[in-house]
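For this depiction, one protein chain was excluded, whereas all remaining protein chains were kept in their positions.
Note that the chains take the letters A, B and C in the order they are written out, and that residue 1 is the start of every chain.
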């Protein structure tokens, strides 16, 4: 299969869906000629024109609400927030309006929109451009939350998200944009259902439950530890909401040892939900060690590259945590 | 000891601190002559005047940032957000600025502010006025998060929060405002440290870890089940950040059975953190049942009173969950 | 523009229905039949009724928390409004939303909002869709004077102006945001001047003159379809407290009474008689009809079933 980048995969997902459906529009800050801060939408303005690929003023609250309003009335809107940190400015429209409208209006209307935003550290952009805020949106009924870890998943999950009749918060990973992976040919229309975890590596000794950029990192650790005879199963949840509890529980029962890994600050992170899902299930009786969490340190993301690299789970830390479980 | 309401206790905490320190100011929507949407600040405008008790325009983002700026430069600011749901409009200033400034400026300055906001359902105010969003702020390094369950705790914890050199998100409980409880005389200056859980009821069979308005409800269940010979320990964490892990773990070891209860939607709620703290400790080896969570249903808070009452943990649900553990 | 007799009847009836609806709702609170709160627009009936009566079904409106006049103006079903207020299964939101979320997509209401200014960004999106589909209709967004101090107002008006979206922004300036006078919350006297900051046309009208509001809205729609968005500020006054619980210490009885003199319904009635457009009898008949419509709505709501907890997960997701 051909190999393309995560960014290219996202571009193809949007472009293919927009070719197929004239009701889909795309808006965001500098998504037009500039192609988006991370180049994800390069070429789309040229192909679809200013009516469908719209550069917006720097107004996160209004463009999120604008997307919700357009989607409530018949369009399908993709809105890009340049950095997920700036969702902090859009939470009112996302949480009180987009997420709740269908419910609070007694089922009138729906809000088929996708809010795309890149999260994560590692680019030297520091405290206000590097947060991982998925736990916030995963706590809001009415929203779906997706975080892909490979180009293949990125394309398949984004297509599904665009076709979903609900607001979907699609959190991309800055450090994965340039990573390459196998993806079917353009136009070869495949999708990946939300709520279906993917076992990225089968193993029998320990289960690592993770998502986003911690997936490739966990896989790397798994390969290294395989040499030491430690057989790790890496489960990529892919969507936080809906969450594929069955797959997590099944894997936990199989290995009896679970490590949850994510980049977001550990305290209050989504890891707590994942741990709870496991220990509040019959898997509890199969566990022969405490369920471990390994999240980012509870500090803002610092600027200095060495510091920045060490406040999130490193291969070393993941390796140590795994060995700790054995 | 005299009995006063939770609202009155908060009023006394602010008033006593403001009498003692001219550098403390208080701002919010309709906190002046109106006395605040829930009457918490009644009389304060008359006592402290318009320079210190300020009615603001309806501008949650600006007033939160204004509070942060005033606090960064020498004042101590208490800002009231009328309903915690509207923190959705203030997250940028609270999370990217107030919470991170000291760290990202390398220790220059600090932000001694308290953001007060009422959370919770039960008043018939529906989807956009009834959320419990404590999990969001508890996930942000740099913020402290407090939720009192009694008038005594409310006064003691708010005084401590006002004296804390960091931004504290002080989440009040609408349905507790009118509840009464014993509180020392005015001027009898007591405080309660943040990060100290309070065992509201000792017991040996099951531990209920909870906070806010679920505390009195859990206590009621405990009293009822005591008649059936079930001895429940009710632990009120009081502050989510800092969190008193020791007390939780100690209680879990003692009873071997843990139920975590909160009103917020269960998925992504702070309960996941509490469960994880327990199962990722040596308490794990003392547990003889899965650690249960009982949170609100994953739905927006509906308007109809019957529906509204049933989407959060009721006495019946808590009772059932406890029995389930035995 | 001279209005037809029928149109005058419609305006008068809708205002009177709104007045009776709210008086009745207020009574239901006293009777303990409703929990929660409500925000009444008594004294402001001309705003929503005048504007919405000039619209077509295909024109959208975004309502406020104080929007019974807006909903009735847009021809919502009073029975279902009352049923929602009572939290009943037959209500517009199946009892899940209450009167802060009343919506009727079938008549073009995209919903009331519990968040001050919360509907303003949504309005730009609805208008964007109308423009994208080259529809000949507009979106009307209602909000209050207090909402005009929210960032949502600024970002949305700027976006609408930059993109020439067909939105009529209607600011009902009832002089207060809850207890806070506009004299305290802003340093300007006329909110319509804010339009200039977006390169938008702004006008300021007497918010108690239903006929003029209707006519200006007809003109505004035409202007907007040709030139882009516009801000219309309607000067009016809230007679009752902000919500159920309000001691109103922030204003004087005199001020309230002065404005009661300017009652929009009384004024329209006198106009109709003076101009000989309707007779006393005809108007009395409309008064009577309003009474009956509300009575019917109360009975409908009273006899409607409560929503069932079994259905609670419906509509969380589509």
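Everything below uses one rule, namely that a contact is a pair of C-beta atoms (placed from the backbone, for glycine too) under 8 Å apart; a residue touches a chain by one contact, two chains touch by 3 or more.
These numbers come from a predicted model, not from an experiment.
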Query raised in the report: So which of the visible chains would the left-out chain be touching?
Result: A, B, C
Report task. Determine which one of A:15, A:123 or A:319 touches the chain that has been left out. Result -> A:123
Requested in this report: Would you mind spotting which of B:56, B:179, B:218 or B:304 touches the chain that isn't drawn?
Outcome: B:56
Report summary line: Out of C:149, C:174 or C:236, only one touches the absent chain, namely C:149
Report summary line: Logged for chain B, residues touching the omitted partner chain are 25, 51, 54, 56-57, 59, 61-75, 77, 92-93, 96-97, 101-112, 141-142, 144, 165-166
Report summary line: Where chain C meets the chain that is not shown, the residues are 149-155, 158, 161-162, 164, 184-188, 193-194, 196-200, 228
Report summary line: Omitted-chain footprint on chain A covers residues 29-30, 32-34, 37, 55-62, 85-86, 89, 123-129, 297-300, 302-307, 310-311
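The criterion applied here is as follows: only the chains that are shown with their structure count from here on.
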Requested in this report: Could you grab the centroid distance between chain B and chain C? Build each centroid from C-alpha atoms only and quote it in angstrom.
Outcome: 36
Query raised in the report: Which whole number of Å gives the spacing of the CA centres of chain A and chain C?
Result: 40
**Report entry** Chain centre separation (chain A, chain B; CA means) in Å
**Finding:** 30
Query raised in the report: Going by the touch rule set out above, which residues of chain A reach two or more other chains?
Result: 61, 92, 96, 103-104, 141-142
Report task. Could you tell me which residues belong to chain C and also touch two or more other chains? Result -> 93, 95-97, 101, 113-115, 118, 151, 316
